[in-house]
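What you see is the complex with one protein chain gone and the rest in place.
== chain A ==
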Amino acid sequence: MGISILVAMPPKVRLVGRRLLQAVPALAGIVIVTFLLTRALPGDPAVYFAGPAADAASIAEIRKSLGLDQPLPIQFLAYLGDLVTGNLGMSISTGQPVLHEILTRLPASVELTLIALMMSIAIAVPLGVLAATRPDSWIDHLCRFVVTAGVSLPTFFTGLALVYLFYYLLGWAPPPMGRLDILYLPPAHVTGFYTIDSLLAGDIGAFGSALAHIALPALTLALFTLAPIARMTRASMLQVLGSDFIRTARAAGLSKRKVLFAYGFRNALLPVITTLGMVFSFALGANVLVEKVFAWPGIGSYAIEALVVSDYAAVQGFVLAMALLFVALNLTIDIVYTLVDPRLRLED
């Protein structure tokens, strides 16, 4: 989709190009800061990975094999050299190449986050719109209640509560043991999203299992992300509905539906989209605890584990991947913006 937009609208290509260029210094900064930050972490990875009963000689040996005996600038150059060749290094805590770990784990997190966001949008946007059109009605109170509950319940609590109710007590949900039932093998890797890959493979059973397994973690995350979306929809809808052009539209005798959706909602959508971008990024962060509760093999739990044991390569790779993801996300949001916002039809 992104490509066709770029081709069809040359001025927007320039807009996008400029945005891309703006991202370059940010990325360079991230590379440097991550490198320095990981070195500033407390703890000596060589000592940790030398394992139980290691003596000074074996610790020194490991320090050498990790390249940690070199001065910082040399380590940094080596790191840059590796980056250029697409080598993110070897994660010593999981024993796998970092790039491979990220490529297998990122889709799990993104799939979870996207499904959660879809659920959350499906509930929050109508809720916000209804609350805005009927201020102080029961639905407005409901919206306020949901928003308060959503922000005040920590995700691991919601997750555990849902597991307790739907798995432990009722037995409706499958065991919270990851992305698929024990009996299924993961479908062939195409997108990395099990729900899509299993369909592509024509494996209905695995699709059902993947869907069943993602339901509770996605719901947990959706409950968490509901609040800002609902609140923003409500606020922005209230503001738009109170503005002059709505009054004019109403005075012109347009139907209530037309006023609400064609004029009101479309204009109110802009801040909601911005909020979505932010929500997506902090949902990826909130994933960590949800992933732990549901044994979800995603990127969040991986990063935390790596951080705890000072696994430099893994932490650097994770931060870099996230930075790229956010740059891409912001770009996408800018593009969506230009499509939705009539005022942004720049001819440059």
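One rule holds in what follows: contacts are C-beta pairs under 8 Å (C-beta built on N, C-alpha and C of every residue); 3 or more make two chains touch, one makes a residue touch a chain; residues count from 1.
The rule is short, and it goes like this: contacts and distances are computed from a predicted model.
Comparing "sn-glycerol-3-phosphate transport system permease protein UgpA", "Dipeptide-binding periplasmic protein", "Acetolactate synthase small subunit" or "histidine kinase" against the UniProt entry of the hidden chain yields the protein name "Dipeptide-binding periplasmic protein".
When the whole complex is considered, the residue among A:75, A:94 or A:332 that touches the unshown chain is A:94. The chain omitted from view is touched by exactly one of A:155, A:220, A:287 or A:301, namely A:301. One chain is missing from the display, and on chain A it is touched by residues 41-45, 47-55, 57-59, 61-62, 65, 92-96, 101, 105, 156, 160, 163-164, 167-168, 171, 174-178, 181-186, 198, 202-209, 292-295, 297, 301-302, 305, 308-310.
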